[in-house]
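What you see is part of a larger complex, with each chain still in position.
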Amino acid sequence: MFTLEELARRLGCEFRGEATRQLAGLGTLSGAGSNQLSFLSNRKYLRQLDETGAGAVILHPEHAPSCPVDCLLSETPYLTFARATALFDTAPQVAAGVHAHATVSPDAEVHTSASVAAGAVIDAGAVVGEGAVIGARCYVGHDSYVGPRSRLYPGVVLYHDVRIGADCIVHANAVIGADGFGFAPSDHGWEKLHQTGGVRIGDRVEIGACTTIDRGAIEHTVLEDGVIVDNQVQIAHNCRIGKNTAIAGCTGLAGSTIIGRNCTLAGAVGVVGHLEICDNVHVTAMTLVTRSITQPGSYSSGTPMLESRQWRRNAVRFGHLDAIQKRLAALEKPTQS
Amino acid sequence: MFTLEELARRLGCEFRGEATRQLAGLGTLSGAGSNQLSFLSNRKYLRQLDETGAGAVILHPEHAPSCPVDCLLSETPYLTFARATALFDTAPQVAAGVHAHATVSPDAEVHTSASVAAGAVIDAGAVVGEGAVIGARCYVGHDSYVGPRSRLYPGVVLYHDVRIGADCIVHANAVIGADGFGFAPSDHGWEKLHQTGGVRIGDRVEIGACTTIDRGAIEHTVLEDGVIVDNQVQIAHNCRIGKNTAIAGCTGLAGSTIIGRNCTLAGAVGVVGHLEICDNVHVTAMTLVTRSITQPGSYSSGTPMLESRQWRRNAVRFGHLDAIQKRLAALEKPTQS
């Protein structure tokens, strides 16, 4: 519970309206009640502003005149709202200490301010830093490291020699450091390449639920500071992801993919192995990246969605494209006369 | 073990053949032995009926004359067979009670008829309903709720404020209630939007292994009654899935996707965020839904599979399509004479 004035102070905004108004939570423009804080960052919702029942709205100064309720002014309303969500976070608090039902190796090191929940297993040589939170039934492997204030949600598995920096979040059932998919063909089938590299994850990285990040074959797999990765993403051995790059759900990166800084990969993107993507690249959903990208910009593959009958009628012509091109060229040739 | 007559009674069918025939299990038409029950629901397997060694077959009355063995008659043989599978289910029974190696918060509430297996962790404020089954090493977060007769298989993680209705099944290592992928760009990188909504799951919902369903950003993520979701599906924050909709494996829904009732999404479908799909829509496998769908029907994207050399020859023309269209238009223009 905050007053409007207190919120303005904490968020570094000016406000318009009743300083003592009590705000107890967050709401959408269309759903918020009079003790809730909302925000407007997209003009497309301007009409919802007219009818909002929110107690106050974070918005750009240009929209203040049309706001029917109290407001907090921000040049970057979405970012200011992000900071407000931290104030109103509903996630339960976690107490420091090792739960009686956790299993911590005598050769592991857990900071006294860290929290280790029931069922967690911390193996020999592992280090859990100051204020870190190891959720229920997590596994932290030999010689792995969880940095200060980083949090593993329940069921996360860190294999051996995995290093997580400070202020990271790893969501439930993610797996970091499993063997990369490295096999050599032989006359008797596949022979495994034991994966002797580790994983190095920077600071302020967030990793989604059921995401998998494999250990390196020889050198490490690396995620730099500020990288954010959604759920169900697969990052293969020896990938390197540059600072502040964002990877949306269900994306798969094959081995040794190098991605620059400030890239955004939309959902279900695939990247074929041993490619390099430069800084500031955006890849649209379900695109298959089949060659290195050396120019910043936006890239796509695939075909538009159609009603299935219409799709079939056209799709069957895809296999005739080369013939179509040749027939067209023949028609264009000046008739010999 | 049932007699043919007993089965007919339980399944609400008429039967043809020996009332006292003993049936001990299920089999396919081609694989079943004389003490097994099989079914025919697809004409394409009619030939297998001729040679079946099954003890009895569930089939449509029109096929009874050509059935060489005993049979159970049903207008909907596949549905009747589904009901028969419940009678012959081989899954082990589960005893009520909390296992000595489970960790249940003194502030949680577990019904006396519920079962909580070894290694499970039930946090403060959580409620486990009548006859519910919490598998080995599941985690049920603060203030979450598992409804009557619902079952979580081993390793499932429910974050805080997740509500599962009655008679649901959640398969192993699924994660419900992880943070949605919400971040605001700032000069210093991404700032997290704390996700303060929860997840609301109706009755008779089934959720596949390693599937992830994120909590809402502000309001809840919702799956209505009777929804079925396969393995490895990603459902982002604030999606709403309508009653009896089916979602096949590896599908990914971006944030705030609204899907109507009785839809079927085939495998590996992608849905771009903030779209709406009306009732009774079918989307074919690996389609990317890039716009809202307002008419019932079937929708597709992608290209047909070809032998790779042939594919390459044609695919290279995809980037010439606009030029092809223009060249064609030029040829069609009546020659100025």
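Note that the chains take the letters A and B in the order they are written out, and that residue 1 is the start of every chain.
The working rule: a contact is a pair of C-beta atoms (placed from the backbone, for glycine too) under 8 Å apart; a residue touches a chain by one contact, two chains touch by 3 or more.
Since the model is a prediction, treat every value here as computed from it, not as a measurement.
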Expanding from the 2 chains in view to the entire complex of this file gives a copy total of 3
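FYI, only the chains that are shown with their structure count from here on.
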Residue positions on subunit B within touch of subunit A in the complex are 103, 119, 121, 123-124, 137, 139, 141-143, 155, 157, 159-161, 173, 175, 178-179, 181-186, 189-196, 210, 212, 214, 218-219, 232, 234, 236, 250, 252, 254, 268, 270, 272, 282, 284, 286-291, 297-304, 306, 310, 313-318, 320-321, 324, 327-328, 331
Per the touch rule, the subunit A residues reaching subunit B in their complex are 25-28, 31, 76, 78-79, 81-83, 85-86, 88-92, 99, 101, 117-119, 135-137, 153-155, 169, 171-173, 204, 206, 208-210, 225-226, 228, 230-232, 243-244, 246, 248-250, 266-268, 285-286, 302-309, 311-312, 315-316, 318-322, 324-325, 328, 331-332
